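Let's turn to subunit A:
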Amino acid sequence: MRVFAELSYWQQTTLRSVGVLLAVLLPAGAFVQLFLFKLVSFMHNRLGPNEAGPKGSLQLLAEVGKSLQKEDIVPEKADRVLFKMAPYLVVASVLLVYAAVPFGPDAWFTNLDVGIFYILAVSSISVIGILIAGWASANKYSLLGGLRAAGQLIAYELPMVLAVVGVVIQAGTLNLQGIVGAQANGEIFGFGGLGNPFVLTQFIGLAVFMIAMQAELTQTPFDMPVAESELVAGYMTEYSGLRFLLFFIGEFASAGAFAAVAATLFLGGWYLPGLSLTADYMNVVGPLVLFGKMLVLGFIVFWVRFTFPRLREDQLQRFAWTVLIPISLLNILATATLKVVF
Partner candidate 1 sequence: MGLVESGKVPKPLTSLLSTSRKFSLWMYQWGLACCAIEMAAAFMPRYDVMRLGVIPLPASPRQSDLLCVSGTLTDKMAPPLRRLYEQMPDPKYVISMGSCANCGGPYWDSYSVTKGCDQIVPVDIYVPGCPPRPETLLEAIVLLQEMIQNEDMGERWRGDPIVLR
Partner candidate 2 sequence: MSSADAPAPEATAVEPEAEPTDDIRSGLLATLELELGEAIVESHLKPGIGLWVRVTTEAWNDAAVAARDKLGCTFFDFLSGIDWMPSPFGRYEVADIDTEVSLAEKVAAARAADRISGYAGGDTRFQVFARVVNVTAHHDVVLKCDVPEDTLTVPTWSRTYAGSNWHEREACEMFGIRFDGHPDLRKLYLPGEFEGHPLRKDFPLLSRVVKPWPGIVDVEPMPGEVAADGDAAEEEVDG
Partner candidate 3 sequence: MLLNQFLLLAAVLFSIGVYGVLARRNGVLVLMSIELILNAVNINLVAFGAYHGTVSGQVFALFVIAVAAAEVGVGLAIVLLLYRNRQSIAVDEVSSMKG
């Protein structure tokens, strides 16, 4: 974008920072408001918040405003510094993920050469935040919840990483823009009219990725770590007010982040067949397209969350190690073989 290019580095950076912060908060807010409050309520055959503002649209603001006024409690036995730090770590990890997601031909924050690799790397930081939160609270539910959560996150991070490999093999690059381009220009068995969103060829990868994503977000059926009916709120048990809100935002923002990544990797990112891959208008349309795809994926997350019972800790570990990881390894080998053969 020409207008954009004339700005100084710092101006660009600030502009993009604001843009990406929007991109973090918007999906998080949208997910909470739209899915958690509304669609899920409809699933339950009820209405959900509708008194705050027209049709309940200001509910979210009320939540934030309330959190601002809530007392901030640090338990006396807790490790004060770490207790306060943990939510930052979790949210920071999400922020860092968003930094690398492309929203349009020029609408990106950074365009890293190792984009997807970088995303996988920084998304694993949140494990530390969760472990620290559980440990620093000096509370049994928290500790148990933190350990369970961390155990689960690492167990499902692997399938997620491995599911991505298939896409990387097909695209031949780690760069997310490159992956979007590869999907836009790709063709399946010679038919390239619609490009090749990798969901078509990598549907196993997508399935594994979505399952792993569900687990990474600790949503039912993988929400044992925060299982209300035994561990109260897991590692978040002792958090109150704004710090809890940070975790809360973190949870939904990372739902957005993972949805964005999945959309980019498997659904063609900000590109839609029939649109231009390079034109300027895509910098406006692209984010919307991506957002739409994120909503679809996000909806699936919440849909599943409110439908299924949860797996037991040992069952979900077993599922990760004995089902998902072998499947994704096989997927890699199959994809690689096909790639080499064709």
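Things to note:
Keep in mind that, in the parts below, contacts are C-beta pairs under 8 Å (C-beta built on N, C-alpha and C of every residue); 3 or more make two chains touch, one makes a residue touch a chain; residues count from 1.
Here is how the candidates were picked: all candidates are chains of the complex that A comes from, given by their letters.
Everything quoted here is computed from the prediction, not taken from an experiment.
Here subunit A is shown alone, and of the candidates 1, 2 or 3 it touches 1 within this complex.
Of all the residues in subunit A, the ones that touch candidate 1 in their complex are 37, 41, 44-52, 56, 58-59, 61-73, 141, 228, 232-233, 236-241, 244.
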